[in-house]
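Here the complex is missing a single protein chain, while all its other protein chains stay put.
Here is subunit A:
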Amino acid sequence: KALSSAPGTAQQLQVEILDAKTREKLCFLDKVEPHATIAEIKNLFTKSHPQWYPTRQSLRLDPKGKSLKDEDVLQKLPVGTTATLYFRDLGAQISWVTVFLTEYTGPLFIYLLFYFRVPFIYGHKYDFTSSRHTVVHLACICHSFHYIKRLLETLFVHRFSHGTMPLRNIFKNCTYYWGFAAWMAYYINHPLYTPPTYGAQQVKLALAIFVICQLGNFSIHMALRDLRPAGSKTRKIPYPTKNPFTWLFLLVSCPNYTYELGSWISFALMTQCLPVALFSLVGFTQMTIWAKGKHRSYLKEFRDYPPLRMPIIPFLL
């Protein structure tokens, strides 16, 4: 296209979008402003291919390369007057908020079904009865509090980097959360439930740890939220604040996971229920993988990252 030689007029670019796998030409955009962002390009692309809404698009400079970010500006990329972008379909997307709300609401209600012993779960003579053990009532309060907290944090606290995730995640995640919730709740609320070996002492200690970890986890979530202004996607190193619960940042990169692990271990101790311990173990494995990834990203992005910090367990892991 014609190059503008008039001073002050930015040279407009052309963008062609090819399929990353077949190299088929999918779209040709004419007269694109050089300061256009990838997000704007995605919107233009959607116009010609409405089935591929922006969150489903992965655009990259190289068919096998990394996805470009929505904020990337066209003229800052290593492209000529005609930018060639490769497109990959990420598949149907669903918002993080939707997934979180669904996966957390399930356990909340499912646990209560068992707690209130609705018919058909336990034998008929136990329908709508309640356990005679204090710890069972306490466990219900703790479990419910935990998921209510998570729901509220999803709605009011968390600031998500990504808007969406692949749709199939919701099925896997809900199976995980809902399945384990049912499994745990079945035993804790069972008519043949056996209270902890060391009685009230054990329960009190576990409860104390649980409360501390819940407060800790919440404090970290708030601290992380305050790191990032609303609507921005900036990333900064988190540091301890005046809140003592955040001082764990001195030792770990992801204290929210540390506290979460603590919550579940204490819940396992409180209920002395093996399925809870297994849930903690699985969760620990997953959170460790995430913590290590996050830790690595921090190290890569920030030269001055505090060297004492470990990903999830102080000094160890």
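In this text, contacts are C-beta pairs under 8 Å (C-beta built on N, C-alpha and C of every residue); 3 or more make two chains touch, one makes a residue touch a chain; residues count from 1.
Quick note on the criterion: contacts and distances are computed from a predicted model.
Q: So which of "ER membrane protein complex subunit 1", "Probable Ufm1-specific protease", "Growth hormone receptor" or "Very-long-chain (3R)-3-hydroxyacyl-CoA dehydratase" is the UniProt name of the chain that got left out?
A: UniProt protein name of the non-displayed chain: "Very-long-chain (3R)-3-hydroxyacyl-CoA dehydratase".
Q: Decide which residue listed in A:Arg168, A:Lys204 or A:Arg296 touches the omitted chain of the complex.
A: Hidden-chain contact among the options goes to A:Arg168.
Q: Considering the complete complex, identify which of A:Tyr126, A:Tyr176 or A:Trp247 is in touch with the unshown chain.
A: A:Tyr176
Q: Looking at the whole complex, which of A:Phe28, A:Trp290 or A:Tyr305 touches the chain that is not displayed?
A: Hidden-chain contact among the options goes to A:Trp290.
Q: Need a quick check: the contact residues on subunit A for the chain that isn't drawn.
A: 96, 99-100, 103, 162, 165-166, 168-169, 172-173, 176-177, 187-188, 190, 192-194, 197, 271-275, 286, 289-290
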